[in-house]
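One chain of protein is taken out of this complex; the other chains stay put.
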Amino acid sequence: MTEPIPEGYAPWRPGSPYMNHLADLGALYRRASDGVLALRIAQPHMNTHGIAHGGLLATLADSALGLAINEQTGLSIVTVQMSVEYLNAVRPGDWLEAHVQIDKQGRRLVYATCLLRVGGRVMLKANAVFAVRAAPVPASDA
Amino acid sequence: MTEPIPEGYAPWRPGSPYMNHLADLGALYRRASDGVLALRIAQPHMNTHGIAHGGLLATLADSALGLAINEQTGLSIVTVQMSVEYLNAVRPGDWLEAHVQIDKQGRRLVYATCLLRVGGRVMLKANAVFAVRAAPVPASDA
Amino acid sequence: MTEPIPEGYAPWRPGSPYMNHLADLGALYRRASDGVLALRIAQPHMNTHGIAHGGLLATLADSALGLAINEQTGLSIVTVQMSVEYLNAVRPGDWLEAHVQIDKQGRRLVYATCLLRVGGRVMLKANAVFAVRAAPVPASDA
Partner (left out) sequence: MTEPIPEGYAPWRPGSPYMNHLADLGALYRRASDGVLALRIAQPHMNTHGIAHGGLLATLADSALGLAINEQTGLSIVTVQMSVEYLNAVRPGDWLEAHVQIDKQGRRLVYATCLLRVGGRVMLKANAVFAVRAAPVPASDA
């Protein structure tokens, strides 16, 4: 990829084996100012129709959600449910950004939304529910 | 992985660049008798909690759905919406199978369900809606 | 409606004000053998297209899920998330049945599926996640 990286973004290396492999297909970037995660869509991300694979997009949304929630709340979470709408095809060369919003932080559940955007255009909406991993337990069980 | 592959499965190579990269992390298999797609979960599939990444599971479901629908209906489809429930953590060594059922084949939309199973246990439920890509057109428009 | 009620069903009166009002539009029935909830679709259930309103169908699914989970597990639950697919239009005269399956009963979350059927045909799929209301707490916190 010789296309420039938008200003404000720096390379970002994920912490998990699976996301690290994904980053091998095309570097991931993060914007320090607001934590937006992004990548340049390229050939390795394609499905058989020549557009970005739905699994890649869902993975990016899931990871961006988990990362933002972990950073903003300090909670360790696991995904309970995620609903994804695919609005527009994402194509090679697209600079794809993951914008996360936490809708509710409860004691046991966190609700959040992730929009994948190219420019101002929404390509995917993801709405997810996460369970807080370490529920308070009596000391004798700890 | 030195664990044996269950009987009836043969290595399966996906057609898209993205799924091919996923297959590099751990070979994909398919059962000829019923078309079930499967893989042995291993270290490269892990998230930061040491369980299979939600994005991997969603990707497997999406691909298994697309493959089964394409084969059983002959239609070219794109994912419109997918809802995923994560019931149980998938762990290294698990033999993960994707079971697909087509719930409705319409002229413009196809509804289907994918269950990811380990043994008899459901790990993930995915319900998806697909749009038929090439709607039938009158011959004069073709 | 003068159409007969299928064998095995008896009138069922819901416990909540909202469902009671719904039952005023057309009696609800329950089958003792398997707990299936059902009703005869009629004019008061219609939307502006002359088919059963999506809100009615979602309400029936939500209630049937809550009822079955409460009865089978004894837990008090609230709905966290529900995804609904509308496969086929439900019409006046249809005998609509709600079939519930509990997919996972965890300590804090319950996952379940409800299919609305007319004859053998699936009209709606609902997948829901419920939170257990009163989590077990140490006696000293109670």
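Order as written gives the chain letters A, B and C; numbering starts at 1 within each chain.
Here, contacts are C-beta pairs under 8 Å (C-beta built on N, C-alpha and C of every residue); 3 or more make two chains touch, one makes a residue touch a chain.
Small disclaimer: the values here were computed from a predicted structure and weren't measured.
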Where the missing chain makes contact, among the chains that are shown: A, B, C
Full-complex contact with the absent chain, from C:H21, C:R107 or C:R121: C:H21
Given B:I5, B:L75 or B:A131, the one touching the chain that is not displayed: B:A131
Positions on chain B where the hidden chain makes contact: 80-81, 83, 108-109, 129, 131, 135
Missing-partner contacts on chain A, residue numbers: 83, 85, 87-88, 103-104, 111, 113, 122, 125, 127, 129
Interface residues of chain C (partner: the chain not displayed): 15-19, 21-22, 25, 43-49, 51-56, 58-60, 62-63, 66, 76, 78-86, 89, 133
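The working rule: only the chains that are shown with their structure count from here on.
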Where chain B and chain C are represented by their mean Cα positions, the distance between them in whole Å: 29
Distance from chain B to chain A - Cα centre to Cα centre, in angstrom: 20
Residues of chain B engaged with two or more neighbouring chains: 83, 85
